[in-house]
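Shown below is the structure under consideration.
Rather than the whole complex, this shows some of its chains in their spots.
Naming follows writing order (A, B and C), and every chain is counted from residue 1.
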């Protein structure tokens, strides 16, 4: 029998502790975990500072200790909402349920007849990516909000310097 | 110190035993293994029957028993050779050396100043993807040429039926 | 002799009574009516909630009682103003005059040497699409502003629910 797979979609700029907590929750729920990294073609902007490859590293390294098979795939923007679900399905292993807290993503999966579960409840107490990016720019303590492997990636690529330069 | 990473590039239509043998060889050589799945946006053609997501499954499942951290990333075609290396670099974790037996890929990496190693010697005795696809269409014994997880994926998505229909 | 054709361009999100009044006016003026549905690739956004196909239905059904041959064609955005006129001309039957109240559209047709007539005077008393979309979100009486076939399409695709979800 094919394993039951859940797909977690986000931009992960960066992948933070709320994302990890959510991934843990989903991992309990499914046999295999697909992580789709949205806006994969975007990088070097205030809103999307990290490349897809950098985010793949963040996610894979953070999930490595989990006892679950994971697939981490970049999803480039096509700028056509009406084909976005098919696009995700073509880039990712087949999945049974999607997890997201983005209203547009939820609507698109629903219209396509794919079960989607809202994730807002799981990361309620965590900072959003935009706030973490602001803390990086302003020199505040952003490190406490992201897992160790994510800190390592950000340091390796001089993520803080990049964010400040392009602001 | 950052791990030493090697990047193996191919279309993997499908991922066959020659590819696995090559991955094993590379894995011995590096700390972490990046696998770039080329022409990720292509599928449902005679030359590229499988989607990127299906190929991600083939590769990840085959590499799972290896004792190495791997990253398997789809690489969409941009149809611009001159920016292709940068595109790969943005989708994949940073790597130190690339492996390929495609003359164009080798040339592009070389011009970009990235070390690239030819792989032809490692899969010399293996069938090419085109021959395996022909065997699938003609009902010959293609299964012996691909690892078990790849057979499973092909069966799950009715890959043989798809190939015959679109021929 | 080739019929004299007029082309009416708009996004029609949704096609409302002002648009219908304008189409009636143009229909009196020409032998055949071309309707170009702009931003055809956009959908599921606050500004462009409906797909091209949904808008094709709205327009065709509303124009059906008119005694005129019409052509209703989606026009995808190319994001290059300088080739936009040629793009419209390739997607639509050849036309002699264009109707629009969009300053950019008017300028582009003029620079291309195509006669264009401003339409503002005809829909002066009608609501704009943005206001109708707001009324849909806020539960006000948007139905009075759109023809019956447009109401039917919006109901069939749960247009109000979609707009509220993606807001």
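Definition applied: contacts are C-beta pairs under 8 Å (C-beta built on N, C-alpha and C of every residue); 3 or more make two chains touch, one makes a residue touch a chain.
Please read these numbers as outputs of a predicted model, since none were measured by experiment.
**Q** Quick one: how many copies does the complete complex have, if 3 are shown in place?
**A** 6
To be clear about the criterion, only the chains that are shown with their structure count from here on.
**Q** Looking at which chains touch, is this a line, ring, star, complete or other?
**A** Its topology is that of a line.
**Q** What pair of chains is linked by the most C-beta contacts?
**A** Highest contact count belongs to chains A-B.
**Q** How far is the middle of chain B from the middle of chain C, if each middle is the mean of its Cα atoms, in Å?
**A** Each chain's C-alpha centroid was found; their separation is 46 Å.
**Q** Whole-Å distance, chain A centre to chain C centre, using C-alpha means?
**A** Going by mean C-alpha positions, chain A sits 37 Å from chain C.
**Q** In angstrom, rounded to a whole number, how far apart do the mean CA points of chain A and chain B lie?
**A** Once rounded, the distance between the two centres reads 24 Å.
**Q** On chain B, where are the residues touching two or more other chains?
**A** none
**Q** Considering the complex alone, what residue numbers of chain A touch chain B?
**A** For chain A paired with chain B, touching residues are 2, 40-41, 43, 51-54, 56-57, 60-61, 64, 69, 71-74, 76, 89-94, 156-157.
**Q** For chain C, which residues count as touching chain A in their complex?
**A** Checking each residue of chain C against chain A gives 41-45, 51, 162, 165-167.
**Q** Under the touch definition given earlier, write down the residues of chain A that touch chain C in their complex.
**A** 79-82, 103-104, 106-108, 111
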